[in-house]
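Before we start, here is the structure in question, set down as structure tokens.
Chains shown are a subset, placed as in the full complex.
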Amino acid sequence: MNVMTNPTTFDVERIRRDFPILTQKIRGKDLVFLDSAASAQKPRAVIDAMVHAMETQYANIHRGLHWMSERTTEAYEAARDAAATLMNASDRSEIIFTHNSTEAINLMAHSYGRGVMKRGQAVVISGMEHHSNIVPWQLLRDAHGIELRVAPITDAGELDMEAYGALFADGKVGLVAITHMSNVLGSVVPAERVVKIAHAHGAKVMFDGSQAIVHRKIDVQALGCDFYAWTGHKLYGPTGIGVLWGRRELLERMPPFMGGGDMISSVTYEQSTWAAVPHKFEAGTPAILEGIGLKAAIDYVQAIGFDAMTAHEAALTEHALARLGKIDGVHIVGQAQDRGGVISFTLDKAHSHDVATLLDRQGIAVRAGHHCAEPLMRRFNLDSTARASFGIYTTHGEIDALADGLIRVREFFT
Amino acid sequence: MTPSDNFDDLRDLYQEVILDHGRRPRHAVRLEDFDTTAKGDNPMCGDRVQVWVKFDSDTIGRVGFEARGCAISIASADLMAETVQHRTKADTRKLFESFREMARTGTCPACDAALDEPIERLKPLAGVHEYPSRVKCATLPWHALIAALNGAKEASSE
């Protein structure tokens, strides 16, 4: 399984040794973990950072005057710096920590949607969104009289740019909230063009970068977007922490989402005033340990480098498309030109749940179902697909194991 | 990885009888003449089933179903249709409880001895208990059947 995409900089076997879980046996077989798009595994560095914090310096942060509280505040706030650097944010105060992507998007729908947008304006999403980037806008629509528009996708699973552009004709669109990379099809949208068209019509753009952040170097200034949401657990970090980046001048205009400790400047019963961004949006005790773990995860991927990771994943994806494409009865869903390491497929005469269970029986972990994207499934007349997705620790050998396993499943069913 | 491959490792859940009923269900038919019908829906995985029941005096005369779902759910629906034939409503309900217990835990120690024979016929599905997320695939048709017996239109989600 020792395939090195770029022998000088990327040694997948060395990387695999950083992930303790990869030596597990599953149902007696070597683990082949191809479910990273749902959530990635955690390197030793992340585990150690969290353990170290709990064993040597843990305390609540931000108002503590004692040594441990000060050290932990520093460690937590260092995560904000790391996230700002990762995304090339122009200011660390533009990084808001949330629970996950879903909360980041709900914060947007609530605080930007109800707080800044006006009744009668419209939000544009696409035909390949995760439920987390659909339902918050439906709640906004129903509560606040905002129209919801869906930019269609093509049969290849790409954003239909012409149709997208047409949605702005009446000038009502206030916000585009769109996935940067589909968690089902792997398609990457042409982000700069998406932004350019929206901005030309006076609309702001939020990307749901939950998938893209793992596969690409994200530079929010180069993208030109206004908000960018992602989630720590997919970037090799812990659960319980996500990020919303937003332009400072926009964040400053937005009312708070939740109220509580840490987000206030002063409180009287009559009236409270808010802390400056980002704290205005971070109510209550934050996910302190998770911030510390996320910092370690960001440092980990930065040390490897996105160029090397992206090249590795591109090679894996190419190999997987070639191998799966050759298996009789396997149909790959989505043929986007620009795509990341996520592949959905169906197998004739076998339901995707059976496929997943029978692969699992061989130690191969894939996901099956609607992948929290029911409208997208319907777009392709499907109820569900099986999905294999790759991380930095995925090897060409594992993809071969998937292909061989699938061939067995097909034969088992015929 | 060749036609001579033996599939032993895949058979703990997918026994031959399940593959067979999953592929060629005998009762996968919409009854035109029926007394009661109900739907079951598992939105989490997209499985959907409708069950029709025709009584024969005080026992179940015939069960037909239409299902969209995995091999487990179709095989389970088919085995169910086969097994409940000629049973009273009360027995069918008891059988459902026993089957559900077996699907969840692999055994049914507290099961009514009178149900030994039908439970034996459903045993091939017991392997599902090792795959907790698949238990609902096996029980969904039963939920629809019980809903139909109760005169409900839809199985309430678990």
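The chains carry the letters A and B, assigned in the order they are written, with residues numbered from 1 in each.
Assume contacts are C-beta pairs under 8 Å (C-beta built on N, C-alpha and C of every residue); 3 or more make two chains touch, one makes a residue touch a chain.
Only a predicted model underlies this, so the values are computations on that prediction, with no experimental measurement involved.
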Chain-type multiplicities in the full complex (formula in displayed labels): A x2, B x2
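By our rule, only the chains that are shown with their structure count from here on.
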Quick check: in the complex, which residue numbers of chain B touch chain A? 1, 3, 5, 7, 9-10, 12-14, 19, 23, 44-46, 68-72, 131, 134, 137
Given the complex with chain B, which residues does chain A contribute to the contact? 350-354, 357-358, 360-362, 369-370, 377, 383-384, 404, 407-409, 411-413
